[in-house]
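With one protein chain withheld, the remaining protein chains of the complex are depicted in position.
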Amino acid sequence: MLSAVLRVKHLIGIVAGLMLPVVSFAAWELNMPKGKTPISETVYDLHMVIFYICVVIAIIVFGVMFWSIFHHRKSKGHKPANFHESTTVEIVWTAIPLIILIVMAIPATQGVFAMYNTDESDLDIQVTGYQWKWRYQYIGEDIDYFSVLSTPKEQIDNLEAKGEHYLLEVDEPLVVPVRKKIRFLLTSNDVIHAWWVPELAVKKDAIPGFINETWTSINEPGIYRGQCAELCGKDHGFMPIVVKAVEEAEYLDWLAEKKHQRELALAKAAAEAELTWDLDELMTKGQEVYQKNCLACHQDQGQGLPPVFPALKGSPLIKGDISEHIRVVLHGRTGTAMAAYSAQLSDSDIAAVVTYERNAWGQNTGETVQPSAVAELR
Amino acid sequence: MRRITGHTQQTGQIKHLPVKLVLATLLMFGFGFALVPLYDVFCDITGINGKGFERQPLTSNQQGMPQQGESQEVATLEKIEATGTNNRANTEAQIDAEAQSIELPGRNIRVQFIAQPQTGFTGDFYPQTVQLEAHLNQTLTTAYIARNATEHPLLLQAIPSISPSEAAPYVTKMECFCFQQQTLTAGQQREMGLTFSISKDLPEHIHKVTFSYALYPMIDETNNEQANATSDDTDANDLMPGGNRHEPNI
Partner (left out) sequence: MSDTSTIVQNDTQDAHEHHPTGLSRWLFTTNHKEIGTLYLIFSFVMLFIGGGMAFVIRAELFQPGLQLIDPEFFNQMTTMHGLIMVFGVVMPAFVGLANWMVPLMIGAPDMALPRMNNWSFWIMPFAFGMLLSSLFMDGGGPNFGWTFYAPLSTTYAPPSTTFFIFGVHLMGLSSIMGAINIITTIMNMRAPGMTLMKMPMFVWTWLITAFLLIAVMPVLAGCVTMMLMDIHFGTSFFNAAGGGDPVMFQHIFWFFGHPEVYIMILPAFGVVSQIIPAFSRKKLFGYHSMVYATASIAILSFVVWAHHMFTVGLPLAAELFFMYSTMLIAVPTGVKVFNWVSTMFKGSMTFEAPMLFSVAFVVLFTIGGLSGLMLSIAPADFQYHDTYFVVAHFHYVLVPGAIFGIIAATYYWIPKWSGYMYNEGLAKVHFWLSFIGLNLTFFPMHFLGLAGMPRRIPDYALQFADFNMVTSIGAFLFGTTQLLFLYIVIQCARGKGEPAPQKPWEGAEGLEWTVPSPAPLHTFEQPPKVD
């Protein structure tokens, strides 16, 4: 069973991996980060208090236990005592933990109230989980983008040395201002995901069809990294979160820049849509788009991971009607893992990737798809 | 069966207990299913799946379209950034002061609308207005815009959600396109209406309420070869039988 899945080509990777100076990144981090938000500090304090309580309980219980293990041995000639019941003692050790718990429950309750208070936010961001990327929409601003893992596949396959932020880096981070109350509205497009940034102490499930909310307010500028925390399928381990907290002025600049970029991108897309591309151009661009968006499921030779992620190479869809092919890429397929890319990719991107899928892997149909054809089907 | 003479109970009595235990098992199996309606009750009380109260409009309106002409009094809305995430958005949104209501308008509140077109829906879906400011106890009317980009009709079901869930029990929907499945003909674009009010009993600390609609395409076997389940059951409040299932490997 195992041999069937052993990827022999990766044996080379193992050897290479063993030689990597993993230890140079040594971080024998023992404790939770204190974090950079009021909530993360509350959580950290609660965590430490309950931890110390546990340590004290453990020292007392284990102390008594090991003391008797060392002294009350038969080999030391200790004779067993006769006692086996004491209501008083039982009441005492029921009551004491109860009191400790009640004392502990007070700050914990306050913590829960603080976490649930999403009101009076300065900024609202809709976070949508997709298999396997995040989408950020700034409510009331014309900003809407996807954030995708940017670690190259070569690093994951141990063909290249791993970078400092291996698996915790994205193409476009979430940018937010510091010291502003940010309310996150979480939802999902497919399965349940969970948006988690440890240093912000924000973790909330993103549930398809419903919205959840949570909030944060970051004390100081910085880059905060997190990951999806709820098993969401194959690439659950490959959908990181990067939050870039900046001063408000910088944030406003970024907003303006982002809007400007969007206009430029729209203009560029419009210009590209007018162009007629030749096969080589489409294939080059298509390969790029494919690797970023399609490779994780449909694999590098278009072989897919059937039956959940079907093979593209030689599939009826690829051989069949071009319009249907474009439609599936644009809008996804209901009830399958195939997501809609209309929000994420431009007409020329889709034209290129459809062309690529119809010509790559030795299929060479020679068919080309022009952006205008995609625009018609949007 | 071996001899068990002399043990605490006799064979005859042994049979009663297993029967009771089997009954208990069946009861618990039933209880598993009973958790479904119980959970719905729990949700209604706490609002956690954020549906809010649904009050059927007095006039039957199959398409769930807002009847804007019917409103007695049309006040212009103090709206902010009405263009929102979609620059195609229509900037019209109205507040109808509920004529029957004798209660005074409550405090100010901001209402936000978000849309989640789900995988498989071929077209556009976005709120007409992204956020608006309103008073509690006022009747608000807005709409979501949906466009079918395919060449065949689409059967759609919108699933509402309100956040914070604590606010959901205070929301009354008089009219909502989520009450029933919607059909969009090929290429059709339509405003789908939503009329609601938020009670002035809304807890003091809530100043923002977000409405979310997830739009799911229902499989319609007449025009979709992927279909193997369908539901034309458009009973307004009964959402349960709406099948959206088929083999994941197609």
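Structural remarks
Letters are used for the chains, namely A and B, taken in the order the chains are written, and counting of residues starts over at 1 for each.
Here is the rule we use: contacts are C-beta pairs under 8 Å (C-beta built on N, C-alpha and C of every residue); 3 or more make two chains touch, one makes a residue touch a chain.
Note that this is a predicted model, so its numbers are computed, not measured.
Screening A:V175, A:C232 or A:A245 against the full complex identifies A:C232 as the residue touching the chain left out. Mapped onto subunit B, the interface with the missing chain covers residues 1-9, 13-14, 17-18, 21-22, 24-33, 35-36, 39, 43, 46-49, 118, 157, 159, 165-166, 214, 216, 218, 229-231, 238-245, 247-249. Although one chain is not displayed, subunit A still touches it through residues 1-2, 5-7, 10, 13-14, 17-18, 20, 22-23, 25-33, 39, 42-43, 46-47, 50-51, 53-54, 57-58, 61-62, 64-65, 68-69, 72-75, 78-86, 89-90, 93-94, 97-98, 101, 104-105, 108-109, 111-116, 131, 155-158, 162, 164-168, 190-192, 194, 196, 198, 201-205, 207-210, 212-213, 225-238, 305-308, 335, 337.
The rule we apply is simple: only the chains that are shown with their structure count from here on.
Those residues of subunit A whose C-beta lies close enough to touch subunit B in the complex are 117-121, 124, 126, 128, 137-144, 183, 185, 187, 189-190, 208-213, 306-308, 310, 327, 330-340, 377-378. Residue ranges on subunit B touching subunit A, taken from their complex, read 49-50, 80-81, 83-85, 87, 112, 114, 116-123, 130-131, 149-150, 159, 161-164, 205-208, 210, 212, 214, 216-217, 219, 226, 244-246, 248-250.
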